[in-house]
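The other protein chains are all here in position, but one chain of the complex has been omitted.
Just so it is clear, A and B label the chains in written order, and each chain counts residues from 1 on its own.
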Amino acid sequence: MSFLRNCWYVAAWSKEVVGEQLLGRRILNEPIVLRRLQSGEAVALQGRCPHRFAPLHMGKIVNDDIQCPYHGLRFSAEGACTFNPQAPEGPTPKSLQIKRYPLLEKYGALWIWMGEPKRADPALLPAYDFLEDERLARIEGYIYSKANYELMTDNILDLGHVDFLHETSLGCEATARAKTIVAVNGNTVRCDRWMANDFQGPLTSVLFERVGQRVDAWLDVQWDAPALMTLIFGMTDVGGARETGLETLNVHFMTPETETTTHYFWAGTRSFRTDDHELSAQMLEGGTAAFTLEDKPMIEAQQAMMGTTDLFSLKPIMLAGDAAPVHARRTLARLIEAEQATG
Amino acid sequence: MSFLRNCWYVAAWSKEVVGEQLLGRRILNEPIVLRRLQSGEAVALQGRCPHRFAPLHMGKIVNDDIQCPYHGLRFSAEGACTFNPQAPEGPTPKSLQIKRYPLLEKYGALWIWMGEPKRADPALLPAYDFLEDERLARIEGYIYSKANYELMTDNILDLGHVDFLHETSLGCEATARAKTIVAVNGNTVRCDRWMANDFQGPLTSVLFERVGQRVDAWLDVQWDAPALMTLIFGMTDVGGARETGLETLNVHFMTPETETTTHYFWAGTRSFRTDDHELSAQMLEGGTAAFTLEDKPMIEAQQAMMGTTDLFSLKPIMLAGDAAPVHARRTLARLIEAEQATG
Partner (left out) sequence: MSFLRNCWYVAAWSKEVVGEQLLGRRILNEPIVLRRLQSGEAVALQGRCPHRFAPLHMGKIVNDDIQCPYHGLRFSAEGACTFNPQAPEGPTPKSLQIKRYPLLEKYGALWIWMGEPKRADPALLPAYDFLEDERLARIEGYIYSKANYELMTDNILDLGHVDFLHETSLGCEATARAKTIVAVNGNTVRCDRWMANDFQGPLTSVLFERVGQRVDAWLDVQWDAPALMTLIFGMTDVGGARETGLETLNVHFMTPETETTTHYFWAGTRSFRTDDHELSAQMLEGGTAAFTLEDKPMIEAQQAMMGTTDLFSLKPIMLAGDAAPVHARRTLARLIEAEQATG
């Protein structure tokens, strides 16, 4: 199995990399160590020492460099060896270099580029401006999942599952009755649902203060390669303009650890009751519960049942809701194929 | 490694499948879901959804159908998709069919046929009438074992181990001194032991109220393919006719989960003190202890030491007691070979 390399993946939420702490994380099967310089700049380096392959995240910061926990080699933010205790006077060999990965801090996240460094272009990162809009209230979470990342994007792209998997939290019959439009635009796949004059699910009805009321609601999902997704959920009065309603704007970013394990980063913002910290706490708790207790066990069970990461080799029966996931899978496969053909 | 497919395996004890509960169980490496209809009839279906391979046993019963836990597809007892929430008005495609396995409820067990359904003939199930004889007291148990099923049939077919592995519970020197007759009759292998005028082991002496007494005793084991066994243990006065004595009639049914893991179903009946529920409880506890604390760890350790499931490849030294196990292994190998030649 191959991964798309020349693209941005979330390596961590910004808040995960603080002070002099070192964060070790495997991404696309490569060990990475994340840290901040005294300047505050975040840096991603190869996670294992080129000398004896010790995990650098077990080391510590010395003079703004990473010191290997085993034999004390120090590496700068650029990945150059700045000190070799076994030859403290002499020059450190050029070969004692560790790889530095392009890293971009944006939207409260650290974005890593796993492909050719010279092709790392910040402009290639899709826009998620709402994530750093200070007028909005924001929550975020991280979940480790024993499943392939495409199963996880499938999950968000086919929200036909909410009535069943999230029956008591998010589920409502409106999702199935929704008018659904799937659109492919270049490498972007969208799946928009419009639920007119219907009841919404338990948690969202509370959140939007519409318990027991019919509303017009929308649920718009967008996927960009490799596994970056926005999910907009909103509701308004029946017949009201969408602009008059309320929305949450959410992201779901999946980063492959390995073929069968995934780092799952999610965040949500809202423009209403933004000072209501208790509401934020409830939303964080509710989202964490839904993803951890409902999605995660199901997707991990699905992965275990599949016993492979190649979905199509198992000849799945396709339903209407698979249109968007299949578009995304084909787009990603095409991008990976193209990348490998040129690389 | 191959399994015999056109035969009956125990999928579960009848009592394990109750109400609207769904029981997921892997048999011959295939995921199965077991359930009862409102009529009480038990049904075995393919355990993973053909859409996205969710495990159906994590779902629930809706209108007497199984509803997939992930996207809500419903499947009837026949395995047909009866409802697709993503196209509630339209017909459900024929391809949305899950496999139904022939299932037979008999002797307090659910028997599954893993081979060609049209060849599933209830008459091919050996008779264990005593298991449903209401005049007898009955106990039963289920044990999950990390060992190949043939190691477990070997264990029952060579009871020469009881003096050592079950030294303080069932062991007695009489087993070694027994007159043993091994007989092969078609696909049935028997190993009968006659222990004349001797002392029996601690637990059985108590059970038959013969502590410290010499008795005539018998221990008759019968094996039928693939791994179905009866074990009759009885004793009577020295010189007395067998009919004048007391017996327990027991079964040991092994069902492969995988090559190296086994579902082990055992049951015992007795015709004496049938209303003595305390005795039943003691026998259940004693049997469970012997199988769980003595047999299971040994057979699992044996499997771990072997590192393969092909016993003969390791060139084991054969003792007298191996005659019956080897007959059974050869019979099963011959049946599997014949099945594959024709299939």
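Everything below uses one rule, namely that contacts are C-beta pairs under 8 Å (C-beta built on N, C-alpha and C of every residue); 3 or more make two chains touch, one makes a residue touch a chain.
Not measured: the values here are computed from a predicted model.
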item: Option touching the unshown chain, where A:Pro31, A:Pro126 or A:Pro202 are the choices; value: A:Pro31
item: Touching residue (missing chain; options B:Glu30, B:Asp163, B:Asp220 or B:Glu339); value: B:Asp163
item: Of A:Pro69, A:Pro297 or A:Pro316, the residue in touch with the unshown chain; value: A:Pro69
item: Residue ranges of chain A at the interface with the undisplayed chain; value: 31, 47-48, 50-55, 58, 67-73, 84-88, 93, 95-96
item: Sites on chain B contacted by the missing partner chain, in the whole complex; value: 154, 158, 160-161, 163-165, 176, 297-298, 301-302, 305-306, 314, 316-321
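Please note the rule applied: only the chains that are shown with their structure count from here on.
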item: Inter-chain centre distance, chain A versus chain B - centres from mean C-alpha coordinates, in Å; value: 47
